[in-house]
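Every protein chain but one is kept in place in this view of the complex.
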Amino acid sequence: MSPTTQALLTFLQTWWVEIVSGVIIVAVVPLIAGYIVLVERKLMADMQARLGPMRVGPHGLLQPIADAVKLLIKEDIIPDNADKVIFWLAPVISMTAALTAMGAIAFGPWFQVARDINVGLLFVLGVSSLGFLGMLLGGWASNSHYSLIGALRSTAQLVSYETAGGLAIVSGLLLAGTLKIRAIVNAQSNYGVWFVFLAPVAFFTYLVASIAETNRAPFDLPEAESELVAGYMTEYSGFRWALYFLGEYANMIVVGSVAATLFLGGWLRPFPNVHWLNWLDWLPALFTVVVGVYCVLRAGKQPVAIQTWFMWAVAFGCFAAAILLAAPMFITRLSAAQAGIHGAFWFLLKVGGYIYVFMWLRFTLPRYRFDQLMRLGWYILIPLAIVNVFAVGVAMILETEYGWNRWLALIVTTVFTLGAALFLVRVNDKHAEDAVSAPAATTDSYVE
Amino acid sequence: MMPAGHYLFLSLALFLIGVIGVVSRRNVIVVLMSIELILNAVNINLVAFSRLFGDVSGQVFALFIIADAAAEAAVGLGIIIAFFRNRETVLADEMDLLKW
Partner (left out) sequence: MLNSIIFYVFASVAILSAALMVTRRNAMHSAVFLITTLLATAGIFLQLRAEFLFIAQVILYVGGIMVLFIFVIMLVSLDTAVHQMQFARRKWVVLFIALALGFEVGFALWSTRGMPGHGLPVQMAAPADKLPPNSEALAGTLFHSYLLPFEIASVLLLVAMVGAVVMAKKRT
């Protein structure tokens, strides 16, 4: 066997898990993003007292497939003087950045593409910030004024809130003491409590910053239809638009995963170290059994035969998942697998909850105007995040050097941070009143 | 790690391409980008030798260079914008207000 073949085989032998996981991520995430869109439409419908997509498939479950087919067969329009190479490149950058960032996230103690690199969390942040280039280049390459202004506004918003989100993450990292993803979750296991209870202000700052970073309402001015006609995405049609859209939803999954890893305990169940709550380990299996039973009950009431079969198939899948989740607890030989399988379930549940909060806020709050948005980012969130880093650091020093009780130190510093937040909001309200009463107009200095 | 000469040659090549860009381009923004390229070449050199000597100070130095490059790019671009507002040009040949 020639040395190159030998080298290739050793390469495959050491790295086959990562390669397969990478392929799975690239193949599966667009489908999952499509289903998140369906969930969003159903939630929107529910909050608006209507039903949402119901026609395509039972309860509209095949709607994303119909949407994907439609987008694939749409006409691909390229504007006349557009820069063709960059026009093609921009959505690719956006999507690639989001998918690469997923490589470093640990979906459970077993599932991680990048083998726990030293700078795990920073890698996710840094690579997802490459996605901004995608929207900037896309807006410019479209050779249209709406796109350019939308791209500039969008990027300005993203850069501002990336700073605030990064500082909020630093507060969480102070508690964790490391950047490795698995070590962060292990630190939460050692502390015995999720970091959201130790640094709640950091979590809420990161929540707001991540909503702005993914261009979701109420921060979606750059892509709102009544404002700039979809901003940087205006001139994109068909599959290119689908790439941007999927990149945005994949980004949502990424920021949800970062929040779940750093603040919500990653793959740990609630109260991971408390032994008398071990019955919570039955919750995953119970949850899937309940969903399966609901599907069985609805299967008989479907109007068309194929929908009945589809519901039976979904119910069967739920029961299979329930068996998979309950198996490690019955069969002692598989008990080592419990952490892996249950971990994945809890992680996905937390990411799902985070995305649910995103959608909930989208359907509830009105949109921010651009100058209000920038004011919130620079005047309120960034100072608050800096004060929070300072406060968490002081709390940790109080605990280690001066022997305070950990909870007392953290509660005192959290109260201090909330006081600072109140102060910032009050100062800004006063400034906003002065600005409104003064005759000078606030110019949008990004466009001359 | 590869033999040190490979990194030296890569760093040299990027440095020389950056120098060509700085000296011979008319567009001031491309000149600034070539300066960034020069700084990157130096960074590669520093990190390669930091790995070779086992001393992490080289990487600390490279980190400071990156921070410094950010500051310099920001100020340089601010100057370009201010000049562009006055003279409507970004070509180095046409920025000759101080010539007699």
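The letters A and B name the chains in turn, as written, and every chain counts its residues from 1.
Following the convention adopted for this analysis, a residue touches a chain if its C-beta (ideal position, glycine included) is under 8 Å from a C-beta of that chain, and two chains touch if they have at least 3 such contacts.
Everything quoted here is computed from the prediction, not taken from an experiment.
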Contact with the hidden chain (one of A:L62, A:I78, A:L130 or A:L349): A:L130
Hidden partner interface residues of subunit B, rising order: 1-10, 12-14, 16-21, 23-27, 29-30, 32-34, 36-37, 40, 43-44, 47-54, 56-57, 59-60, 62-64, 66-75, 77-82, 84-85, 88-93
Touch residues of subunit A, complete complex, unshown partner: 7, 11, 83, 85-86, 89, 117-119, 122-123, 125-127, 129-130, 132-133, 136-137, 140, 148, 152, 155, 159, 162, 179, 440, 443, 445-446, 448
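As a convention for this text, only the chains that are shown with their structure count from here on.
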Distance from the mean Cα position of subunit B to that of subunit A, given in whole angstrom: 35
